[in-house]
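After this line comes chain A, so read on.
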Amino acid sequence: MLLAPALLVTGALLAVAADTCAAAQHAGRRRSLGTVGRRLLEVPRLLTAQPRTLPAADRLLWRLGVIVVPVGAVLSVLVVPFGHRTVADLSVGLVWFNAMEVLTWAGLWLAGWGPNSAFSLVGGYRFVAQGLAYELPLMFALISAATGAQSLRLGDVVAAQSGLWFVVWMPVAFLVHLAGVLAFAFLGPFAYPAGRDLAGGVLAEVSGVDRLLLQAGRWLWLTAGAAMAVPLFLGGGNGPVLPAWAWSLFKTLAVLGLLVYGMRRVPVVRADRYVELAWLVLMPLTMVQVLAVALVVLVRQGG
Partner candidate 1 sequence: MDAVVLWSLGVVALACAVAVFVCDSMARATFALLGSLVCVGGVVLVLGLPYLGVVIVLMMVMEMVVMAVFMIAYMMNPAGLMPMSMLHNQRGALALSAAVFASLTAAVFLVPWPHRRGSPPRDTTFQVGKALMGEQMLTMIVLGFVLLATMVAATVLALRRGRYDRLGDGLDRRPARDPAGGGVGR
Partner candidate 2 sequence: MTFESVFVLAAGLFSVGLFGALSQQSIVMIMMGIELMIGGIVVAAADFWHFLAPAAADGQVVIVAAVVAMAVEMAMGFAVTTALYRARQVDTTDMAQELKG
């Protein structure tokens, strides 16, 4: 029960460390333990910092929004199998993950609305626009995995991949899922809601513990999305020689590494551009993907 959140936090810390190293290399600075340590020193600094107060802030909604983002990430991994063990292998695990992920919409919009500041609110609106773009392709990507396994239970999805991993015959869904992970973590190319052009957007006014929670929420979501990609497309704990939990861990860290590496290599996408790409290109592609998967499943059953 407590293992899943602990693993999630560890993964998020590793992702932050990797990102710090990548940033240092990018800037031509030396990569060392000290660089990572300085980034992580932010945590005690934010914990002890005096929070900023703003006139006429909607404190209740602001706090609620900030809390929802990391809490949703923790709740979402309750259905993700680690090895062959799951905290709660719900019969609708896939929909549960999706519902928890959609909670970030509410969380980020509230985090933008709460402080009574224009930049924050624009950041919140940006996330909603981005959400309208990434959500439907992501849903179709999740549906194609569910269709392939003929079940919404993640345990069944993993079991269906004992032979061939889904990533082999659902490459589009896999890539769309990875893009979706970056989008709901609003990192890398999807950092538009927290853009520098907006003085930090949703992060513009948060300070102290609130800022820590919101920032942690981003990295927790990145890790949760990476952990989810493993049972969905990479065969979960299936693999030779090593025990199942080791394969889960290895695959999750590999996906996480890929995401952190890829994050810095793509420029930030404006939401209106991504909406058009998502609706005109990604959505038809993922729909064809679901159709192909459905046909394969039907042929398999018939034969």
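Assume a contact is a pair of C-beta atoms (placed from the backbone, for glycine too) under 8 Å apart; a residue touches a chain by one contact, two chains touch by 3 or more; residues count from 1.
Per the selection procedure, all candidates are chains of the complex that A comes from, given by their letters.
All values derive from a computational prediction rather than experimental measurement.
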item: Chain touching chain A (counting every copy) in this complex, out of 1 or 2; value: 1
item: Residue ranges of chain A in contact with candidate 1 within the complex; value: 56, 58, 60-61, 64, 90-92, 95-96, 98-99, 102-103, 105-106, 109-110, 113, 116, 125, 128, 131, 135, 152, 269-270, 272-277, 280-281
